[in-house]
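Shown here: the complex without one of its protein chains, the others still in place.
The block that comes next holds subunit A.
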Amino acid sequence: MNILYFLVGCSVLMALIFLAAFFWAYKTGQNDDVHTPGIRMLFDDEVVAEKSEEDHFSS
């Protein structure tokens, strides 16, 4: 049953990783605006055709 020592360590480590992930997500502002991204993802990509010069920043 000594494997349990290892498994307990693993479980704590996993939980710590998730906690760190949440800290990172929260501090980089990913939870600041939870409404707009939901609308934004429904926009269709436009078919960019002739005026390619103007679209430097659109990609």
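Just so we're on the same page, contacts are C-beta pairs under 8 Å (C-beta built on N, C-alpha and C of every residue); 3 or more make two chains touch, one makes a residue touch a chain; residues count from 1.
In the analysis below, contacts and distances are computed from a predicted model.
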item: The complex's invisible chain, by UniProt name, from "LLM class flavin-dependent oxidoreductase", "HAD family hydrolase", "N-methylhydantoinase A" or "Putative permease component of ABC transporter"; value: "HAD family hydrolase"
item: Missing-chain contacts mapped onto subunit A; value: 1, 4-5, 8, 11-12, 15-16, 18-19, 22-23, 26, 32-33, 35-36, 39-40, 42-44, 46, 51, 54-58
